[in-house]
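Note that one protein chain of the assembly has been removed; the remaining protein chains are unaltered in position.
Chains: A and B, in written order; residue numbering restarts at 1 for each.
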Amino acid sequence: MGLEQLINRGDVWRGPGMLRSSASASRSTGHLQLDRMLPGGWPRAELIELLYDQPGIGELQLLLPLLCAAEAPGWLMWVDPPLLPCASTLHAQGLPLERMLVVHTRTTKERLWTMEQALKSGCCTVVLGWLPTVDTTALRRLQLAVAEGGNWGLVMRPRASRQHSSPAPWRLLLEPEEDARALSVTLFKRKGGWALPRCRMPLSQRSWREVQPEPSVNSVPQARLRGEPELRLVGGGA
Amino acid sequence: MKGLWLYLHFPLLALESHSDVLEQPAALLDEHAVRIVQVNALAQACGVVPGMAMASALSLEPRLRLLQACAEQHRSQLEGLGLWSGRFSARVSLQPPDGVLLEIASMLRYFQGLDGLRRRLRQQLEKLDLTCVTATGHTPRAARLLALDGGFWAEDESRHEQRLARVPLARLELDERQQSRLKGLGLSRLGQLQALPSRELAHRLGAALSEQLACISGQQADPPEYFVPPERFCRAITLSHEVERAAALIFPLRRLLEELEGFLHARCRRAVTLELSLEHTQEQQQLTIGHATGEQRAEAWLELCHLRLERLQLSRPVVGLRLEVHELRELEPGREDLFSPRLPADAPAQLLSRLTSRLGEQALGRLVPCEDHRPECSWRRLPATGRWPKEMVASSGRRPGWLLMSPEPLVADWVGSSIALLEGPERIAGGWWDQHPVRRDYYVARWPDGRCGWVFRDAGGGWFVHGWFG
């Protein structure tokens, strides 16, 4: 076995310096702390797993810098997203929608086949796949496909899959913060290093003002004019 | 420039090229949809006359079917006729807007005389379902004048000249002023004009008129510009209304195949594979129809297409047909190897075609924002390839990353207690025009565990989740 395969096998510890060398191959996540934890950003040609259960915790904001920075002509492929990506929001945030492909498959087999094809073809800069159930052999095939394609492949899996081992070199756990103003990220498996503790990542899009309590609470008259809905006001006037 | 010419005049070409116009009164409007330009026989019976305003035509015949003239479509129809008449003469000349001129002196022996040609011509014209007036003449312009004036068949020159003398001057298609000048002189027939001394005529009414007279009588050469059939046969028809059943495509297809036969005649070739594409509003459906040894006759191809169309289940209504010939073969049977599929060249197209072939057409698409305040109508799905709108306007408000396909109800009591409203309301009311009216107040809400969603309260007071801030 050549030195190269030995190093790539992932179980040989290499000094932090080593990671720097492939740093140029990664793309910043838009957050300084996270970049330091990762080799300078999302690593290229290596399968990345994001673990979270329900949408709405800030997971998209985490991926936006990577997606927006994808230069032409590569595709951005979303395979079986749980919900509908909102075109106007993504457009407003600078995502190149004309190169964003959304694919819906019928069975897991088809989903894996699609991701593999997309990753191997090399013409998809970023492939995002939502895989509620997947076995390790499939993950290994995806890892090889990412390596062969040389671009970015991210897989979204439920939290419970943390217990199972996975060939993916990078695995992150995402959890929401109580005050909904940040997202906590735990890099519990990384290439060439021990797991890192939880870190709190502020979400810039959520600058909602701290709400001060209202002096008086008015009763809610039920009378209603033809079709005029009662308007529940937040924050009140000046 | 004496000889024998045949002029085919199609007075209602623009109107009759629409397949479904034969059974009901129909009229063709000019480009600006103001005046009637052509009327078919049924419309004429109800008193609709070319030149009439559309409103009065409609008041005369409420069920009148109105179509709009379009110059580009018109030109391609004429080209089709040029191809079709390839079977009668090698030298064909297109005379826009609606005429075809053929040099037939050389073809008389092939058709055993003028009557033989006339019989053959009438047979073929039946199949085209086009009204046609035919006339012969010893010069191109004479033939054209006689065709415009109702048609005439003769072989010797003197009978042509007698008939020409009775042609009204309006047929000369002179400009307005020249026509009123001739009317002012009391001249109404071509014969009266030809009687005047040509030098005085040229001096008083201008050289153009006397030159035109010379071309008619043949003293001046007037060679027509001949029509050269294109290298590859590729013809298209847009249907005047959407067709759901495959069988209904036969009528327009027959006309395309007729033109193909004319083309093959002119080229002395036989077609081996035809590529028929059915155009839907956004995509097309390709059909390849092959023939073992190659075939020229329209009927044979029609039969093959008929078989193939019967088995076909139309996924979307068809708005247009395109017929292309991929492989031609010499008339004599030559040796050819059978078809070998070409390798697609570029990678992305390759990836896409592989994905579509496996997952199906609908599985793949792109999302584009559209201008509508209602979230569920603020996006649209476009195919993976094809045109992309130049500029898009997204709504300026705070919108979530994820949208639910359909809003999920929410327990009203939680709102305000466990689920906190952070921001809003943004009131969206409208959409009354397409039977999908909406009256909602949208808020940004925070779940106990820190998730942020986009909720709304509808007119009835119910709470729903419509999106998540990813």
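In this section, a contact is a pair of C-beta atoms (placed from the backbone, for glycine too) under 8 Å apart; a residue touches a chain by one contact, two chains touch by 3 or more.
Going forward, contacts and distances are computed from a predicted model.
Chosen from "Glucose-1-phosphate adenylyltransferase, GlgD subunit", "NADH-quinone oxidoreductase subunit H", "ATP-binding cassette domain-containing protein" or "Error-prone DNA polymerase", the protein name that UniProt gives for the omitted chain reads "Error-prone DNA polymerase". When the missing chain is restored to the complex, the residue among B:376, B:426 or B:449 that touches it is B:426.
When the full complex is taken into account, the listed residue touching the unshown chain is B:47, out of B:3, B:47 or B:230. For the chain missing from the display, the contacting residue among B:75, B:203 or B:241 is B:203, taking the whole complex into account. On the side of chain B, touch with the chain left out of the figure occurs at residues 33, 46-47, 49, 54-56, 58-60, 62, 66, 181, 184-187, 196-197, 200, 203-205, 370-373, 393, 395-398, 416-417, 420-421, 423-430, 432-435, 441.
Note that only the chains that are shown with their structure count from here on.
The distance from the centre of chain A to the centre of chain B, with each centre set as the mean of the Cα atoms, comes to 50 Å. Taken together, the chain A residues at the contact with chain B in this complex read 54-61, 73, 75, 81-92, 97-98, 100-106, 110, 113-114, 117-118, 121-124, 176-180, 205-206, 208, 211, 227, 229-235.
Residue ranges on chain B touching chain A, taken from their complex, read 347-348, 350-351, 354-355, 358-359, 363-369, 375, 378-379, 384, 388, 392, 394-395, 399-405, 416, 420-425, 427, 439-441, 443-444, 446-447, 449-453, 457-459, 461, 467-470.
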